[in-house]
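Below is a structure I'd like to ask you about.
Note that one protein chain of the assembly has been removed; the remaining protein chains are unaltered in position.
The first chain written gets the first letter, and so on, giving A and B; residue counts start at 1 in each chain.
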Amino acid sequence: MRSKLDRIVVALALPLFLAGLVATGGCGESKGGTIKVGVYGSLTGTTATFGQSTENGARLAIEEINAAGGIGGKQLVMVSEDDQSKAEEAATAVQKLINQDRVIALIGEVASSRSLAAAPIAQDAGVIMISPSSTNPEVTKKGNFIFRTCFIDPFQGTVMAKFAAQNLGFKRVAVLKDVKNDYSVGLAKFFTEEFVDRQGGSITGEQAYSEGDADFRSQLTALKANNPEAIFVPGYYTEVGSIAIQAKELGINAPLLGGDGWVSDQLLKIGGAALNGAYYSNHFALDSPDTTLQNFLARYKTKYGAQSDAIGGLAYDATNLLIDGLKRLHTSDPAAFEALDAAKADDAAAQKAARAKLRDLINGVQAFPGVTGAITFDADRNPVKPAVVIKIEDGVEKFAASIAP
Amino acid sequence: MQEFLQQLVNGITWGSVYALIALGYTMVYGILRLINFAHGDVFMLGAFFAYYAATKLDVAMNPSPGKAILVLLISMVGAGIVGFLIERFAYRPVRNSSRLTALITAIGVSLLLQNGGILVFGSAPKPLPAIIRVQNIDLGGGVTVTNAQLIIIAVSLILMAVLRWFVLSTRTGKAMRAVSFNRDAAILMGIPTDKIISVTFVLGAALAAAAGVLVGLLNPTISPLMGIMPGLKAFVAAVVGGIGNIPGAVLGGLIMGLAEVMVVGYVSSTYRDAIAFVLLIAILLFRPSGLLGKNQAEKV
Partner (left out) sequence: MRRVLTIAGTLLALVCLELLLPRVLPNTYYQRILMLCGINVILAVSLNLVNGLTGQFSIGHAGFMAVGGYSAAILSMRVLPPLAAALAAAGLPEPIAEGIVLLLALLAGGTLAAVAGWAVGLPSLRLRGDYLAIVTLGFGEIIRVVITNIDAVGGARGLSGVPRYTTFFWVVLWVVIVVTLSYNLLKSSHGRAMLAVREDEVAAEALGIDTTRTKVIAFVLSAFFAGVAGGLFAHFDAYLNPSSFTFLRSIEIVTMVVLGGMGSVSGAILAAIFLTGLPELLRPVKEYRLVIYAFLLIVLMITRPQGILGTRELTMPWAKKKPLPGGAGGAG
C-alpha cells in the first residue's frame, strides 16, 4: 500500500517540479530595477481568446517600452495569470498577483463578471486595475483604483440605435442576443431603450442564443416572420459569422448590426459574403489614416501573425495608459517612482502611497492618444471617446460614421 | 404554417446530428455501462480533422463530391483511432473498477481533449472550409432547405442504416450484442471482449466525427470547446431514448432537436435549455427507463 502511495506522490510531484523549473528560468533583471505589472485573463476555458488577446496587447506595449530603455531605467515585468474563464478564479488570480507577485497594477479582465469579482480585491489592496473591455457600468464603481479603456454598455448600445434610426432610417429592428453573456444582454437592453423610447422605432422581435450554440435557424426563422429591416446581434464574432450565414440561407436579407464584440479577422473568414451590408460599432476603423493606430496594427500583425481584435487594442491602450502614468510619476515624484520598484515591495506603506499617487496621475490623464481613441476619464473613470461605425462591403470593412458620446 | 414547416425542417436536421452523437454514447453505455463524457470532444476532434484535411486538399477553392467524401472519411478514421487510443489507455485500466471511477476517468479524458485542443488548435474559433457549395432549395410557401441540410439528413440515415446492419447481421455485431447482454457469459463463450469493446469505441468515435463534419456544413465555426453542449444534449437524448438502445438514441436525438427548435420558435428562446430539460425530466418520470429502454429487473 505504502509503495503505491509513494508512486502517486512521485507522479504528482514530478510535473510540479518540472513546472517550477520552467517558471524560474528566463527572467533576467537589469540593474536599473524592475516594476511588476500583473495581467490576468482567461487563457483557458470558454473564452480563452479574450485572455490571449489581452495578454498579446499588454505584452506588446511592455516590450515596446522595455526596448526603448524602460521607464527611468527600470524595465517592466509582466506577470500573467490564468482564470480559466471563471469569476471565482479571477478573484484567486488577482489575490495571487497582488500578494505573491506584488504587482503594482493589474490589466484585466475582459468579461465584466470576472472584473466584478476581482475589482473589490484590487480596490481593497490599493492596486490599480485597468480593465481593457469590461463594459458593465458597475465595474469601475467598485472604487477609485478601477479604470477601463472601453465604452460602457449604455453608450455603445445607444450608438447603434442612433445610427440605425438616423443614418439608416430604420423603424423596425429585431434583436438576437447571447443570453448567457452579460455584455450582449447589456447592449441589447440599452439598444432597445434608445431605439424605442428616444428614436421612436419598434422592436419586431427578440430572440436569444447561448454561447457555444451552433444552430441559430430556429431563432432566425422566428424573427424572419415579422420582417424586420435589420437585426441587431450584439454578440461575439465567434457566433456572428455563423448567424450571418444561416440568416442568408433562410432568405433573410435584412442587414445585421453589432458591437465591438464583432472585431476579429476571423469574422469575415467565417461569415464571408453573408456579412455584406452589415454594420457594427467599434473603437477604430481599420482604414483610418491615424498613424498611432496603423503602427499598432502593423506591429501587432508582425508579432502575432494576426490582426488585433478590439480587446488586443484596448489592452494595449490600458497598458500604455499605465506606462504613461509611470513616466509622469518618474518626472513629478522620483521618490514615489523609486518606491514602486519590485525590490522595494517589502516597504508596503511606501509602495501603497506611491500607487495612490500613480492612480491620481492616471485619473487626471487628458486626451491620452490611444489606438482606440483619445482617452479622458469621466467621474466614474470611464473613458470619454467617440465610437466609429464600420460597414462591411464586398468583404471589406469601411468607415461609415463617427458617433460622439 | 410556413414558419412551423421551416422550424420542422430545422429541427429534423439538428435532431439527426444529435442522433449521430447519441449513438456513440448509447453503444458504449450498452457494452460497458460507462457514460463516455469525452464523446462530445471526439465530435470536436472530428471537426478539426476535417478542417486540416479540407485545408490540405484545398477543398474550399474547388469543392467536389469526391473530396467531400474523402474529408468525411479522413475525419472518421482519425477520430476512430483516437477513440481506440482513449479506450486502450484510459478506460481499459479502470474497466473493472467502480462505475464512478470510470466516469471520473472519462471526465479527465474530456478535460484533456478540450484543453489539449486549445493548446494544439488555438483557442480562437476557426472557419471550417465549405466542403460543398451550399445552395438554397425552395420547398414552396416560403420554406427553404439547403442542400447541406438534406445531405446531413441523408448521411445520418445512411450511417445509421449501416450501423444497424453491422450490429444485427455481422459476426462482430452479434459479438457486440453478446458482450452488451452479458460480458462474463460472452467471455465464457470465447468472444474476444477486449477486441469487441475496441471496435465499439472506434465505431462510436467515427460516428461522432461524422456528426462533427456535418455540423460544419450547418455552422462553419469550430473551436476546441464546441463539443461540450452538443455532447451533453446528445447524452440526454440517448438517456431519453433509453440508454443502451440504438433506435432509442435516434428517437431521442430527433426529439431533442425538435423540442429545442419548437421551444425557441413558440415558447421562449431565453429559456430554451431549461425547457428542453423540463421536457426530458417529464419524459423520464413517465417512462423511467427512457422511451424505448427495457425496464430492467432490479439486481437481486
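Things to note:
Note that in this section contacts are C-beta pairs under 8 Å (C-beta built on N, C-alpha and C of every residue); 3 or more make two chains touch, one makes a residue touch a chain.
For clarity, every value in this text was computed on a predicted model and none was experimentally measured.
For the chain left out of this panel, the touching residue among B:Ile69, B:Ala185 or B:Leu232 is B:Leu232. Considering the whole complex, the residue from B:Gly46, B:Pro63 or B:Gly290 that touches the absent chain is B:Gly290. Touch with the chain that is not drawn comes from one residue among B:Leu5, B:Leu103, B:Val134 or B:Ile187, which is B:Leu103. In the complete complex, the hidden chain is touched by one of A:Thr34, A:Ser113, A:Thr149 or A:Ser264, namely A:Ser113. For the chain left out of this panel, the touching residue among A:Asn66, A:Gln95 or A:Asn363 is A:Gln95. Against the chain not shown here, subunit A presents residues 4, 7-8, 11-12, 15-16, 19-20, 22-23, 43-44, 80-82, 84, 86-89, 91-92, 95-96, 98-100, 112-113, 116-117, 120-121, 125, 136, 138, 142, 179-182, 184-186. Residues of subunit B that touch the chain left out of view are 29, 33, 35, 90, 93-94, 97-105, 107-112, 114-116, 118-119, 232, 235-236, 239, 243, 270-271, 273-274, 277-278, 280-281, 284-285, 288-290, 296, 298-300.
The rule is simple: only the chains that are shown with their structure count from here on.
In this assembly, the C-alpha centroid of subunit A lies 35 Å from the C-alpha centroid of subunit B. Those residues of subunit B lying in contact with subunit A across their complex are 3, 6-7, 10-11, 13-14, 115, 118, 123-127, 134, 136, 142, 144, 146, 215, 218-221, 223, 225-226, 228-230, 260-262, 264-265, 269-270, 272-273.
Per the touch definition, subunit A reaches subunit B in the complex via residues 44-46, 48-49, 52, 179, 207-210, 212-219, 221-222, 224-225, 237-239, 241-242, 245-246, 249-251, 264, 266, 269-270.
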